[in-house]
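Note that one protein chain is taken out, while the other chains of the complex remain in position.
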Amino acid sequence: MPVPSQVSKRRGKRLVSRRALPYLLSLPALLVCIGILVPFVTAIYYSLQRYRLSQPWAREMNWGDNYVRFMSDSKFWNTLVVSLEYAFLTVGFELILGLGIALLLQKRTKLNNAVSIMLLMPLMTAPALAALMWKLMTNPGFGILNYFLTLIGIDDFRWGASPSSALFTVVLVDIWVYTPFIMILLLAGLRSLPTQPFEAAALDGVPRMQQFFRITLPMLTPYILTAALFRLLESIQQFDIIYAMTQGGPGDTLTVFQVEAYLNYFQSTNVGRSSALLLILWAITFFISNIFIKNWLRLRERARGEG
Amino acid sequence: MTTLELRAVTKRYKKDTVVDDVSLTVADGETLVLFGPSGAGKTVLLRLIAGVVEPEEGQILIDDEDMFDVDAEHRGVGMAFQNFALFPHMSAFDNIASPLTVGKRSVDEIKAGVDRVAKLLKIDHVLHHAPRELSNGQKQRTSLARALAGSPPLLLLDDPLRNVDAKLRFEMRLELPQLLAGQGATVIYVTQDYKEAMALGQRIAVLAEGRIAQIGTPEQIYLSPKTIDIARLFGDPVINCYDVVGQRDDTGVFVELSKQRLSLDDSKANCVDKNSVLGIRPESIKFVPENTPGSIPITIEAETPLNEKVVTLALTEGGREMLISRPSGTVAPTTGNAFVKIDQRALLIFDQTTGENFVDSSEIDVDRGVAA
Partner (left out) sequence: MEHQSKLETVLRGIALLLVVVFFMFPIFWIFLMSLQTNETILRVPPSINFEPTLSNYRALITGKLETSAASLEINFLQNLWNSVFLSVASVSLALLLGVPAAYAFARHKFKGSEDIAFTLLSFRFAPPLLVLLPLSLYFQKMGLADTYLGLIWVYQLICLPLILWIVRGYFEDISPDIEYAYRVAGHSWFSTFRKIALPLAGPGIAAAGLLAFIFAWNNFIFALVLASADKQPVTVGALAFITASGIQYGQIAAAIVMSIAPTLALALYAQKYLVEGLSLGAVKG
């Protein structure tokens, strides 16, 4: 029988230490990490300064002054309130609608699958472009939606141009874009639920309503929570839709955090205030993202376990 | 020509010590079986030897050379995996050829190498198939062929028969010893099946909770297991165990079972006056005619044919269960009352509290250069 010819094998001692290898592999990604962390630290520094691009000579450290001033700054409170309103309105409506649609599409039929694929399209539309689409549809001159409204007797609805309906308009666009996100997550969740509890409940004659609240909803909770937190994180930072639709207007109706910070920076060149605003937003998102990541990890573990 | 030596090898995953201070040596051309229940650390030990996992402590030496600095690909080992671990995106041919594509072999050489092992394992007709198109048995043979293809001097086989059906396992158990002998390699074979261990191993290392519980020839382990747990692992049907107390009188050491005196030789004298567990192999119990001197009366409860043997479940007078095994085709009572006699030379006796054999196993082990 042929037996090993390579007796004095074991040629190479290793070139790269086995322990160093993973670090080397992730080093490039790590460098990008650091490249992003630097401006983050800079932002903290700016937020502690009186700093206007237009008045570089007046630049100085004022420590927490930017933050302290927020307390008595009605524009800041407006920003906070509008941001929260926007976030909770969008996420609330999207959850209800998304869950409803997911339940509607739960059964795996050809039609349902086709519809759920169709619903991906708004989600894949750039939010800024989606806002432009709705802007065209709500144009006072020829907007198709205005025309529909006149059919039911509402004339001269001003959509994004009027302070009373601006929030409604951008929330509507957000709902159009992001409801499908919640829907597909919950649909995947619904379809992954074990069937036994439902069969048992059906055998016991539990009414459908009760089945939904006693079985479906509790089992779906981790998915709902993950989807809602994910959306909340993005929604409280929404910029694209609002900026493309109204640029924060009319007046300061829609000056949510990022829009306000953007305008502060580029219009009033107030770097200090802008940075402080963003850091407050960051603190809020950091808080939400910590809860989110915990939920997300648990769900991910489960998905990997099944896969 | 390859020897393997482990010196105090320890592997931890987080807080769990999965391989705990394992030392052993394997002689050139020897087949050592690593035997133990799942979770005993057998697979991890193989991975440590292969070099795909690193130990926290200890040394691994192949041909007396420390492997600390040697990567898996340079250790010259062949390995077959429990779940086959075939490359799903390659044909059976490419799977088997994978140890041959290293270095500068010509296409013809590679083909010849694959053909050699494919013929040996009788899979030369399925070489062009992808793994998913192979039957379980073919997958298993492909994975063995891949391990053998490079003619590695050290073969690591991780329970290769675990995931094939009983018939195939039986066939392969007959085929493997010859196959392995033909390779001239040093073999480490992992299994949970004691029959496989007995059939294949020149020596068996019993692993429990990451430690080597006992190491020795199959006979040594079968005849004088170091602990009651090892005794239970080796044997099918499982060994009968009875709580007894060792006694001594003028004629010698003995225990009582069903009022019958069972004498023990002097090497087991440590059991005297101690709570002990008496181990009786089902195959050392024989049916005897009524009233044979020294026989024990039993009541037969049930009988099961088990491959080449018949297993009888009976109750002793004290209501204790007893399993009796006899070769198929032999005649014996199948119901009602009967009498059995126990081969007293085959009795095992263990300390009830520690589970250890009262006979010091170092007296039994013919230590082949194994650190005690």
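Letters are used for the chains, namely A and B, taken in the order the chains are written, and counting of residues starts over at 1 for each.
We take it that contacts are C-beta pairs under 8 Å (C-beta built on N, C-alpha and C of every residue); 3 or more make two chains touch, one makes a residue touch a chain.
Because the structure is a prediction, the values reported are computed rather than measured.
The chain that is not drawn here is touched, among residues A:Val81, A:Ile96 or A:Leu120, by A:Leu120. Shown as candidates are A:Gly160, A:Pro180 or A:Gly248; the residue that touches the absent chain is A:Pro180. Panel shows chain A; residues 19, 21-23, 25-26, 28-30, 32-33, 35-40, 42-43, 46, 100-101, 104-105, 107, 111, 115, 117-130, 132-137, 139, 141-142, 144, 147, 176, 179-181, 184-185, 188-189, 192, 202, 208, 223, 226-227, 230, 233, 237, 239-240, 243-244, 257-258, 261-262, 265, 271, 274-275, 278-279, 281-282, 285-286, 288-289, 292-293, 296-297, 299-300, 303-304, 306-307 of it touch the chain omitted from the view. Panel shows chain B; residues 47, 50-52, 71-75, 77-79, 81-83, 85-89, 98-99, 102-103, 143, 146, 150, 156 of it touch the chain omitted from the view.
In this text, only the chains that are shown with their structure count from here on.
In this assembly, the C-alpha centroid of chain A lies 57 Å from the C-alpha centroid of chain B.
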